[in-house]
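In this view, the complex is presented without one of its protein chains, the others remaining in place.
The block that comes next holds chain A.
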């Protein structure tokens, strides 16, 4: 357990510079987005009112006001979130491959540590999970600040609605997926996400263990896991299969999710303990 914690700490330290850069990019981009979008809205409103000789109420009647969803759907806002997601997906590969490639074969050292090799697998998965939750927590933390800044930059009459964080999450599709407004949705989204991290790690270990043949095995394993997980959807599309209650569908996905995660960890353990090559 002690080694596992040390390994998680080690993995986090290895990515920390890039991770902090991602946080800074997110912070800057979203705050700049709030300032730029709010200011340009107010400037445009004043220009239009001046050009068309409109009062505030006349302008609002004709063009409408603004609320935070107009900000949270801009590239300034969604862009850094997409960047963080892409970076974490890329890092899910890199967290393994950087130990094997290059002149410095750190994989030797990791595999010769006096600890169960599955600790490496879990520490890498835990690092990805912690990075994801860290980004999430950061976004949740800065969202009310951005909202406050937004409301301070927009004249009160021009605000369509005042929104709190939960309303913002519910009204923005992408943000609502990244930060599900309900705890059950959160568990489902991130449970599925974590399951795919384990499936991906096991696929990578297939490649690291059997090289060329392993690429095929890894891809096949990944596809099989995806198909198995989505199999209830295919079954439901078939008219001969009786309709299921939502609770039954949920239970089915839950069982499949646990099964796929368990199998991925078990196969991953076998590969990293017995088959992996350096």
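By our rule, a contact is a pair of C-beta atoms (placed from the backbone, for glycine too) under 8 Å apart; a residue touches a chain by one contact, two chains touch by 3 or more; residues count from 1.
Throughout what follows, contacts and distances are computed from a predicted model.
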Per UniProt record, name of the chain withheld from view ["MoxR family ATPase", "Response regulator", "Multidrug ABC transporter ATP-binding protein" or "Spore germination protein (Amino acid permease)"]
"Multidrug ABC transporter ATP-binding protein"
Which of these, A:31, A:106 or A:138, touches the one chain of the complex that we don't see?
A:106
What residues on chain A make contact with the chain left out of this view?
3, 6, 10, 14, 102-106, 108-109, 111-117, 274-275, 277-278
